[in-house]
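With one protein chain withheld, the remaining protein chains of the complex are depicted in position.
What follows is chain A.
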Amino acid sequence: MPTAAGSGFAMVGGGGVGGGLLENANPLIYERSGERPVTAGEEDEQVPDSIDAREIFDLIRSINDPEHPLTLEELNVVEQVRVQVSDPESTVAVAFTPTIPHCSMATLIGLSIKVKLLRSLPQRFKMDVHITPGTHASEHAVNKQLADKERVAAALENTHLLEVVNQCLSARS
């Protein structure tokens, strides 16, 4: 079984999950968008609704941050404008912005987003999750890990990583 280190998803030093000081103790928090209002078209049996950026954003905005009792949306890590989607071409691209450039959680956050999309989107979709250009010190390394299918699969074999990802994806109690 591959280890966390072997899969390249080891959480880099510093404040791990639980225990120790937070890297960013009083972060700026952003308003949560309300529930998407239901339109007449959405209630009409006949009209097909294509998968759009807001729908993708709704999938990922309530993911919990690994450190704070806040969502990625409240921390502005994900934004609707950074979601590109084409339903006919079956492609999705999500860029996320770590709260600070040295955030050690960036890989984990990216992995959570990726897993959430894998579990929630039809199989036909090709998905790309990456860091918003210029917002993180190890941007390329992280992007490379996230793009590597085998590494992602191996990471999810690791019980500890899977546990943290599942916690991020669990509905807030």
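Following the convention adopted for this analysis, a residue touches a chain if its C-beta (ideal position, glycine included) is under 8 Å from a C-beta of that chain, and two chains touch if they have at least 3 such contacts; residues count from 1.
One rule holds in what follows: contacts and distances are computed from a predicted model.
When the listed names "Regulator of G-protein signaling 9", "MMS19 nucleotide excision repair protein", "Basic helix-loop-helix family protein" or "Aldehyde dehydrogenase" are checked against UniProt, the chain not shown comes out as "MMS19 nucleotide excision repair protein".
Contacts to the hidden chain, counted on chain A, fall at residues 26-31, 38, 42-43, 45, 48-49, 51, 55, 58-59, 69-70, 116, 119-124, 159-160, 162-167, 169-170.
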